[in-house]
Structure formats: C-alpha cells, structure tokens
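Only one protein chain is missing; all other protein chains are in place.
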Amino acid sequence: MNETAISGRKLIVASAVLLLAVLFPHFAPYTALASEILIFALFAMAYDLVLGYSGMLSFGHAAFFGLGAYTTGIFILRVYPSILAALLAGMVISALGACLVGFLSIRRRGIYFTLITLAFAQMFYFIAFKWTGLTGGDDGLQGVPRPSIGSLDLTSEMTLYYFILLCVFLSVLIGIRVVNSPFGKTLQAIRENRDRAMSIGYNVDRFKLIVFVISGLFSGLAGGLYALLLNFVPLGSLHWTISGEVVIMSIVGGMGTLFGPMLGAIGIILLEDIISNFTDCWSFIMGLLFMASVLGFRGGIMGIIRRKKPAVSRTS
Amino acid sequence: MFQTKELCKSYGALRAVHEVTLDIGPGVHSIIGPNGAGKTTLFNLLTGFLSPTSGKIIYMGKDITGLPPFKVSQLGVSRSFQITSLFPDLTVYENIRIAVQSRLRASYNFLISSKSLEGVQEKTQNVLKQLSLTRFEGLEVRNLSYGLQRVLDIGISLATDPKLILLDEPTSGMDRADAKQVIQLVSEISTKIPIVLIEHNIDIVLSISDIITVMYQGTILAQDTPNEIQQNEKVQEAYLGGY
Amino acid sequence: MRKFRKLISGGTEVLSLQDVHTFYGDNHILKGVSFKIEEGELATLLGRNGAGKSTTLKSIMGLAPSRKGQILFNETEISRLKPHQIAWLGLGYVPEERAIFPSLTVAENLTLPAQKKGRSLWNLEKIYQNFPVLKSRTGNKGFQLSGGEQQMLAIARILGMDLKFILLDEPTEGLAPFLVREIGRISQEIKKTDITILLVEQNTKFAMQMADRHYILYEGKIVHQATNEEFKADKEAQTRYLAV
Amino acid sequence: MNAQLVLTQLFNGLILGSIYVLLSLGLSIIFGMLGVINFAHGAFYMLGAYVAYTIVTYVFPNFWLALFLAPIIMALFGAACEFFLLRRLYKLPIIYNVLFTFGLMLVFQDSMRMIFGSMGVPFNTPESLVGAVNLGFTYYPTYRLFMIIVTALCSLGVWLFLTRTRLGAIIRAGTDNSAMVDALGINISRIFTLVFALGIGLAGLAGVLAAPIQNVTHLMGMDFLIDCFVVVVIGGMGSIAGSIIGGLIVGQIIAAGIIIWPPIANTLIYLFMATFLLIRPRGLFGREGFHE
Partner (left out) sequence: PTGQAAEPVKVSVLTDMSGPYAGITAANVEAAKLAIEDFGGKLLGQDIEFVARDNMCKADVANQKAKELYEKEKVDVIFDCPNSAAGLAVSNQALLHKRLFVSIGSGTTRHTGPDCNRYTFDWAYNDYMMATAVGLWAAENLGKRWYTITADYAWGHDLFEHFTHALKSKGGTLLGNDMVALGTSDFSPYIIKAKNADPDVLVLLNAGKDAVNATKQAREFGLKKTAKIIHALLFIEGIKAVGDVFADDYVTGAWYWKSKNPGSREFVNKWQTKFNKPPNWMNAATYSAVTQYLKAVDRVGSKAPEAVIKALEGHTFNDLLADPGYIRPEDHMQVGSAYILRAKKSKEVTEAWDFFEIIDEIPAEKAYMDAAKTDCEMGGF
C-alpha cells in the first residue's frame, strides 16, 4: 500500500521531469546550450557513481570524458563515419582507460587516490597535446561532422538535442538500476567501512574497480556526445578543470543522490552562461555562489529538495 | 581446524606475537592475557589483516598465510573487532543484509534490484530476531548506543554464516544484561560453530570456555581447561596477579 | 572555610545538574537529568547501554552542550562554557573511546594538557610510578599501544592537570582484572587528595567497591539514587535497574 | 649538455623547490589539522604578491618593508578568513571545503583582476639584490640565492616549531582529535586560527619572494596550486618533513625534465608521483589511516 503510494509519486515526478527535459530546448537560452547541459548532467551522474556511492574522490575524470570525445571524433573522421559505432568505440576506450587508471590507483586511498587519478589525467592530457598528428594538439580535433543515422539527420541542433536526450535517458535508467542493485548496495557499505566490508568477504578493490569502469564508460559516452555537439574536440576536454567542474557539480547538486549532481550540472552551466552575458566578473559571482552553497545548503540542491543530508561523508 | 605454526609478528623491537603455535578445535576457545599480550594482533594475523613476520597459518589443512581478509572470510572465518566496526550511515537492517548478501555471487550483479535476491530478506530478519534487534531495524546505526552497536557487530559476523567466529572482547562496554544476552548467544552459536573469544571478564571466560589459552607478552603462557587454568599459578601471577 | 561548611553541613556540593536536556541532532537523549555530587566523594553513574551516561559526561564537559537546564560547578554556571574553559576550572575527562593522540608519543600525550604552574595534581615521576606500563613505552606513538595501554594513558594524561574533579567513562572497559584493580587503587589514591570523582561503569562489582553514592540513569532520566551501602543491600534495585 | 648547465639546473630546481616548500608547508599543516583542502592556497600566494606590490608602490617604495609586512598582513588576513569563514567548514566532510575554498579562489582571483586588470602589475628586483654572483660554475642571480636562504631558514623554523615546541605538539594533537585537545583545557579554536594564519603567512611570503621574478597577475597562483598538492602527497599527508623534502624533490624533477626534454618537465612530476605512490602508498612519511 504505502510502497505503491511512494512509487506512484515517484512515477509522477519522473514523468514531469521527462516532460521538462523534452520542452527544455524551447526555453533554454539556446538549443546548443540545452544539449551541453544534458551532456554534463550525464557526466555528473556517471561521476556520482564513483564519488557519491563509492566515496572515491577522483580528480581525473576528465581523462575518461576526453578519451570518449577524442575516440568518437577520431573514429568518425578516420575510421568509419557512423555516430553509433563511434560513440560505442568512445565508451569502450574510456572504459578501458578507466580500467587501467582504476587498476593502478584504487589500492591507494583518500587524497592519495585523488592525486593519482589527477596524475593519470594529466598524462592523457599531455599525450593528446603532443600527439598532434592524431589529435590536432591544442588546436583541437577540428571539423568533426555528424553523419546521419540511417535516415535521421543530426545536423540540426534540435534533432541532436533529442538524440542526446535519448542517450542520457537510457543511461539514467541504467544508473538507477546500478545504485539499487546488490552491487550498488555493497558499494555503499564499502564507502561506509572498508575494513568491515573486507572482513565479511567482499573483495573491496574489485568492487571499486568495477564501478570505476562503469563510471568511465558513461563519462566516455558524455564525452562522445560532446564531440558531436561541438563538431570538434577541444583539448580542454582533457584538462583537469573539467575534472574540477564535475566534482563541483556533484557537490552543489548533492552527492550520492544520482539526480543531485545532474541538477548541479544544469544549475552551474545555465548560471555561468547567463551571468557571463552581462558581466565579465562571472567567475567572481560563481565563486560567491559556491561559497554560499556550502555555508547555506549542505546537502546540495537535492538536499534542499529532500531536506536530508546526502550519505557520503568520508572518501576512501 | 585452525592451526598456527610458530607465528611471529614484531613491530621493530617489540614482539607483539612471538612463536605462537595454536590448535583451535570446536567449542569455545578463549584467549586471555593482560593488556598488550598480543591477542588482537593474533586475531589480525589469523584473519589476514596483518601478515606475519614469520610462521604459518593453516585452516582446514590449507595454508592461508598472507591471504587477504576477504579471501579468509570467504573461507568461512568471520570476526568482530575490539573497536566496534559497522556501517554507520546505513540502517541496522541494511548492515545485516549486506553481510548476508556477501555470500552470494549476485553481489556483483549491478542490473538487478537488491530486493529481488531471494532468501536474503528472510535470513536478515532471522538474524535480527536472534539478536532481538528487530525493533531497531530502521535506525541508522550511528544512532545506536555503544552497547547495541557491539551486539550488531557480532550479528554481522554471524550473518555471514561462518564456519568459525573470532570475537574480540564482545562484551566490553556492555551492561550486565546485554553482556548476559551476548554470552547466551555465544554459547548457543558455539554448539554449531567453533568460537575463538578474547575476553577480559574472567567469570565469563571460566563459565563458557571449553579451553583457554593464556597469552603473555606475545607468547603462549599456558593452554588448558578452565579449572586447570584457575589452578595454574604461573597464570595467577602473570595475569591475575603480577604484570 | 569550605572544609568547615563540610563539617557542619555534611559536605558541600561541587557539581550539580538541574533538569539538563541534551540532543544529538533531533534525538532527545537527556530528558531532564538532575543530581548533585559532594566534594571529595566518588559517585557513579550506572545504567543500561544507551541510557545516556556518556552523554551526561559530555554535557558536563561541554562536548555535547545541553540545550536546556543548569550545570553548576562550585557555584559557577558552566553549561554555556566551552570545553577548554570548563577544563580550566579543574575538570578532567577520560572518555569512553579513550581518545588518546595516536600521532604523539606517550610522553607528549602526558605533557600536553593545559597545566597551571606547579598546580598539577601529579608530576611525571608520580604518574610513571603508578603506570609502569607507560613508562616502558614513553617513546612510542599512541597508535602503537594496545587497547588497555591506551586506557591507562587516557587516565594518566589528565593527572598532570590542576584537577578538582574527574569524569571517568568506563575506565575498566577491556582491562585485565589486575589492571582493573590498579585503576581502583589509583582512584583511591586520587580520592585521598580531596578530588571528587564521577564514574560511569558497567562493571557493577567494581563500581560497588569504589563508590560512596550511586545514581542510576534510565532513558535520559535519573531514576534512582542511593548510597553505596543502601545500594549493596537493595538487591531488588540492582536487578531492576541493572539486571544484575 | 655540459656539467655546468646541469649544475645550474640543479640550482634552479632548488629555487623552484623553495617556493614549493613554502606553499606546501602551509597547505600541509592546514590540511593536517583543519582538514581543509585549501584550493585557495595559490590565490593567497597571489594575494601576497599583490599586497607587496601595493606596499611598494603606494605606501613606501622599499622591498624589504614589503618582504616584512606582506606575510604578516597575509597571516592576519588568513586569520580573519579562518575566523569568519572556514570555521564553519570543520564539521563538514572534507569534500565540501574543496568547493568552498575553490569558490574563495575564484573570488580572490577575479577581484584582483577587477582591481588591477588582467595584464598584471610591475614588480622589480630590489636594487641591493640586482646582479649575479659567481658560483664558480656559473654566474647566478643574487636575488635567487637570497630566495634559497630565506626559504631554508623559514622551513627550518617552522619544522622546529612544530616538532620541538609544546605549541607544535598541541597542533599535532589537534590534527588527531581536536575536541579532546579542547577538553584538556586548550582553546582549540584559537589554535586553528593560528595554524591557518601560519599557513597563509607562508603562502604570502612565497608570493612576495616570487614577485620580482614572476609576472604578478591574478592567475599566478594557479600554476602552483596543483603542483603543491603533488608535493604534499609525495611528502606524505600531514608530515612536515615530508612537504619540505617533497618540495625540493619536485623542484629537482622539473629541473631534470628540462635537461631531458623541456616539454615534459611539468608532466614529469605527475609521472613521478604516480610511480612513487605505487611503490610507497603513503608518500615519504605519510601515516597509516591518516586522511585516507
């Protein structure tokens, strides 16, 4: 009874959100921005699996975002002009990247983990930067086209938006599944008390690695979509500031809530765009907002909505 | 079923555990000894949380020296900690459920709902009942009093239906009532599952142990049945008497 | 002067709580605790797990500030003071979780607390005399001590302060019988010097050996109080409140 | 690639290292005790330089005055920040003060941009330290030698202070369990303020020292910030000696990188850190279970 009532409310909320998402490009400042917001929402969600649900403060997720973007771009340009294939390639490569980085860093904990991930991201950045032949160096990978899928032509920003929306929607469904699965629950236990989880027979490191790879996979998808949206891949997509942004989005939105970080992404990108249109000191204002958001509402946007602090308190 | 051969662990000059050769069988096997004797260290060695400086650990004929904790646990060795160790932000129910789930490969499955795991619910409820924690099941454990937290701690070890349980001072910081209840629990379990117990409350130890090992400065001082131990004057002066 | 008052009025109260209410977030833990402790006596606070004993001590110490009620220490209201101000008045606190400093050596741990010139209760030698365990491990870092050694250190640590009143939260927890006796001995030592002690205990046997007076806490309220003799006699109370 | 050049590079490594040392020391003790990952640290360093500039150009045109005053002013400013802002963060999980101090950084940087413009401000080497000294293998700028000496003295002082004095012990104790320190009769919040002031003061000092050889702009801290985290981690969280040695190591690595292949110089430190942590999980002197 009660159960069904709750799930009923959830259903209503969900459909409302979906409706908003569908109408979004029509009231967003401009379509391309709406798409960008979706992409970063996806990225933030992927990241929350690692930060919010597993308590790993990764500062290297730009690596997977960028890896996805470059792979997708290069695939379309050099290998075969198919968006779906390219996105898939992007996801796979990012996942592999995440697997490598994860494997090498996950045994380290806390701040050490954070900085190793950063280190690897920086190396990816350096490689992309130096390997001009493949990546176009710091001019970025220019002129990535949007080959149409079957009869579906994606050159129009509006169509692209809905394509992205579809991808994000599916990813979110999977995301929800993951966090409510036995796997997801175990992650939360590990986050709470690593040693205890170990002592009751959980192979902690493997769980962490798996979720890291899953997160990398979706980050890669986000990156790939970004390449499509921009028609090019900026070297910036591998820069540590991207990692920083996604961390901030997660906190502002509310970690460990999956949707919080997405809200964070939406809020931050929208604000930055709007503010920067009427003043050059937008970073000053954003700074103030960040500070206020910490002093003011602890649990992030989601916390306000739920009136509850998000679970994560320690990073391991 | 558990054997150690000349097990040593030293921190620099200090021999926390020195040439301990043990043989743990069914029933309640208590390990007592003054503070700093090396009991907890021994536990950490047995469960893979520390790797020995030298020596062997054999479990059911298998050499498990240097195995990581989760492997040891999967072999059926479960432990509680001297300092309570729980999942503070999760509910009491979830704490137990996670422990129950830990036995299933499905733990790696990230595409099904955790609720859909058959058997887990029931088992969790049973354990909660056994510990009479059912009425707290919705509470986040950080809001549980220290005593109840210790009970839950044992519950978690129990929920992994182990073949052997190591308990490090399960009754410390408990009031008589809860302590009684726990000891009750322990002796019940011990009829089915062997238990290794670190305990300072000598009355409890004497009452429920089948065999007692006395440690002193990292080494085994004596090992015998309760009443023998009581007589043993070496023990008298080392443990109950001098320090 | 005080001594004189003590003679005529059977002792002056050092510490008195009146209707103290304490919360952790939203959950109401102390629901109006009131009791008095007289100078130089050793009182215990008994009660089941979760009754609120530790919280009471934390509230006195200002670590879990009470939201309502009054806490008087030698006629001064301390319920609004900061922990360090309270400690400065002469209260020493030995927490349940010991809370020794893992990254400091035993020696540093012992010399850390705020000390008023020449007003420390015990000097270092005396402390080492009474805690030979610690003497042997002076150079070691706190995290290298065993549970029991940590407990000893936690107690020894406060004895360097200018103490008038000691709060002990389950000092015998996890200690070998011999050490329990040691703690007993030391407490008596301290008591001799007119120091008042409030002891939280699970080990009722120990409590009844030590105490002059018992207060029993149940679900955040004092439900029973008795002198040691009364309490020893009153088996009924013991079973009712402590399920002995 | 002659020996003389190598020697000179080692010296440069030392210079760079000494700036790292000053910054990381502050970063490290602040993180260790207050549990604040101070993303604004680079910005404080930048502010130090601007304060010095303001003193030299608007108050009294004397570098030594600036060198003396700016760190003190910054320390006071730091104390104020701690007292009015960061105080509120201690109860929160570390992750929140990452966000907060990041915001602080943006605010500091952008306000300097608004006040002094994005092109930076002029800052000259003090006359008395212009010129070069013959080190045998090369002529080396006097000012840089001066930098090395100053930082050496400061780090030594800080190290002695933290490890040898009672106040230092209190600070380390506070790193373990600040509530308990408080309960032992020590006003911990004052200690917190002191520690933060100390850290920021050091950052300020680094800023002043760097000003003559760097372009003083609102972004000058950015390049250093991340590097300093690397230093702290290589040294091991919460270890004073760690940040000092770590700083020197990183300086040398960059210098070495320049000798090998300049473009990789900056990336080399990450490469090093990653491999180093694979061998030593907690850096040089990191303590088990501390912030991990």
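Note that the chains take the letters A, B, C and D in the order they are written out, and that residue 1 is the start of every chain.
Keep this in mind: a residue touches a chain if its C-beta (ideal position, glycine included) is under 8 Å from a C-beta of that chain, and two chains touch if they have at least 3 such contacts.
Quick caveat, the model's predicted, so the values are computed rather than measured.
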Missing chain: touched chains present in the view: A, D
Contact partner of the left-out chain, one of A:L33, A:L77 or A:V178: A:L33
Candidate in contact with the missing chain, chosen from D:S111, D:S189 or D:N215: D:N215
Chain D residues that touch the omitted chain in the full complex: 4-5, 8-9, 12, 15-16, 113, 117-122, 124-125, 131-132, 138-139, 141, 143-144, 210, 212-215, 217, 219-220, 222-224, 255, 258, 262-263, 265-266
Hidden partner chain, residues of chain A it touches: 29-33, 36, 129, 132, 137-140, 142-143, 155, 157, 226, 230-232, 234-237, 276-277, 280-283
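Methods note: only the chains that are shown with their structure count from here on.
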CA centroid of chain A to CA centroid of chain D, Å: 32
Where chain B touches two or more other chains, by residue: none
Touching two or more other chains - residue numbers and ranges from chain D: none
Contact graph of the chains (line, ring, star, complete, other): ring
Footprint of chain C on chain D - complex, ascending: 166, 169-170, 172-173, 175-177, 179-189, 238, 287-290
Interfacial residue positions of chain B with respect to chain A in the complex: 47, 49, 68-70, 73-74, 78-79, 81, 85-90, 94-95, 97-99, 101-104, 106-115, 117, 156-157, 159-160
Residues of chain B defined as touching chain C within the complex: 11, 14, 32-37, 40, 82-83, 143-148, 169, 172-180, 200, 202, 239-243
